[in-house]
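Let me begin by presenting the structure, written as structure tokens, before commenting on it.
Yeah, one chain of the complex is gone here, protein chain that is, but the others are all in their spots.
So that you can tell them apart, the chains are marked A and B in the order they are listed, and the count of residues begins at 1 in each.
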């Protein structure tokens, strides 16, 4: 269980850490909605600590698959930082599923590699039990601010 | 709690009201599925009381951002009318999250303004406690009947 309570340690193994201030909601909604023992996270994006998109464009056109992996890692960290702030990662009994909307060019097909970038972050932060999850890759026509990736996720909490 | 029990009153403040007959499902599914204390709402669209699309086309091409706000309001009303009919809005403990699929033109980027149209309706009808919610904006390649917007949502119910 140590991995659930000290997520920063395991993320450090990936050379990553949770941002202190994940992006604030830009509208009339909340970043994390807790209800019925589930935390529903609003869409997160590859936005850096300065509050700006870390990258823009489509995977397979302006951006490479490696960029996409980095976008997925950064976005997963933003998801986790919001959960940490709202309830604490130690309260996560199980990650449920995440949806990954990816702005991709015609013919680009590296969804699994990019989504694994996010999956690895979730597993490192939550451990193999709580961090196991289902997922869904979707090629999107267009994402806000021309960013290449967007994640939603939900988590089942301990009572 | 008065706002939860008399949603029509608060919607009136926005000049809106719940439609008496929200669009019936056009297939082998139900508009609201209640299970495990959650109401899952099937996709709703900007369909008016006459059962026809109130508008068609993409935001940023045939339609303006203001049209999109109006589409979001109308669609949120359809979501709420189905919940009202299925379980009553007074049984909503918490709105969880809504997903907004938006048919947008290349370069159009007013997602937050359009989604706020829906968020405002949910907050007005359910009040600030039950109505708080997470959300997800997704640019869609194409939506049924060439409509500009589609919403799904789920709600946690009182026991």
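In this text, contacts are C-beta pairs under 8 Å (C-beta built on N, C-alpha and C of every residue); 3 or more make two chains touch, one makes a residue touch a chain.
Bear in mind that the values here come from a model prediction, so they are computed numbers and not experimental data.
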item: Options B:32, B:47 or B:71, residue touching the unrepresented chain; value: B:32
item: Sole residue of A:11, A:38 or A:55 that reaches the chain not shown, by the stated touch rule; value: A:38
item: Absent chain, residues of chain B that touch it; value: 26-33, 35-36, 38, 40-43, 99, 101, 138, 140-146, 150, 152, 154
item: Missing-chain contacts mapped onto chain A; value: 37-38, 93-97, 99, 103-104, 106, 108-109, 111-112, 115-116, 119-120, 123, 132-142, 156
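As a working rule, only the chains that are shown with their structure count from here on.
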item: Where chain A and chain B are represented by their mean Cα positions, the distance between them in whole Å; value: 25
